[in-house]
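A single protein chain has been removed from this complex, and every other one stays in its place.
Right, chain A next:
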Amino acid sequence: MITTASSTWDWSAVADFMPHFWDGVLVTLQALVLGSLISFSLGLVWAIAFRAPTRFVRWPVGIVTEFIRNTPLLVQLFFLYFVLPEWGIQFSALTTGIVAIGLHYSTYTAQVYRAGIEAVPAGQWEAARALSLPYRRTWTAVILPQAIRRVIPALGNYVIAMLKDTPLLAGIGVLELLQRSRLEAAQTFQYTEALTVVGVAFIVIAYPSSLLLRALERRLVR
């Protein structure tokens, strides 16, 4: 197996992989954007439910989110992929993956929103009550606008974390970057090039994004 030929870097293999690479980037970004949207909106729902007036909402939501947050995404992915069809819900692999990533990370974004909501001074809640604003309007007009501004950089961190978890979708056969490189390697028996290109691509995307977020953090959190 180990020959000098396979241990050298072959640029033509990189060139052959490139078309598949761009297709993979497209699928990865699709999963990332849709997964982020689910996690941002669902996380907000959880965060508001953490502060619900009744414990019959707070406790179940707390238990469910803790459970999802402390169990592996990969197993959740398989759970959804294999169990949903048994319950008569047919999703494509990509849709299942997007739902799983969105659901998993919503429990993280919920904690981010919670921290942002807790950072809103108590006087704001009291002022809303003194003006006898209704429940819904207290949230939408007073609390959330102040809370969300502060947490945008932290949410961005989880987008990067989600990006790094999209390769898990290869486990259920979604044709994202990792799966494309595996297929390429299976065809050509050249594992080195395709896998390295994909690995470097993640660093190339993730590092500038984290620099960008740090800059954003300095502007938004003051």
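Assume a residue touches a chain if its C-beta (ideal position, glycine included) is under 8 Å from a C-beta of that chain, and two chains touch if they have at least 3 such contacts; residues count from 1.
Just so we're on the same page, contacts and distances are computed from a predicted model.
Enquirer: Any idea which of "Ectoine/hydroxyectoine ABC transporter permease subunit EhuC", "Cytochrome b561 bacterial/Ni-hydrogenase domain-containing protein", "Paraquat-inducible membrane protein A" or "Probable glycine dehydrogenase (decarboxylating) subunit 1" UniProt assigns to the chain that's been left out?
Expert: "Ectoine/hydroxyectoine ABC transporter permease subunit EhuC"
Enquirer: Can you tell me which of A:45, A:89, A:127 or A:161 touches the chain that was removed from the display?
Expert: Missing-chain contact among the listed residues: A:161.
Enquirer: What chain A residues would touch the chain not displayed?
Expert: Counting only chain A, the missing chain is touched by 1-2, 6-7, 55, 58-59, 62-63, 66-67, 69-76, 78-79, 82-83, 86, 105, 108, 111-112, 114-116, 118-119, 150-151, 153-154, 157-158, 160-161, 163-168, 170-171, 178, 182, 185, 191-192, 195-196, 198-199, 202-203, 206-207, 210, 213-214, 217, 221.
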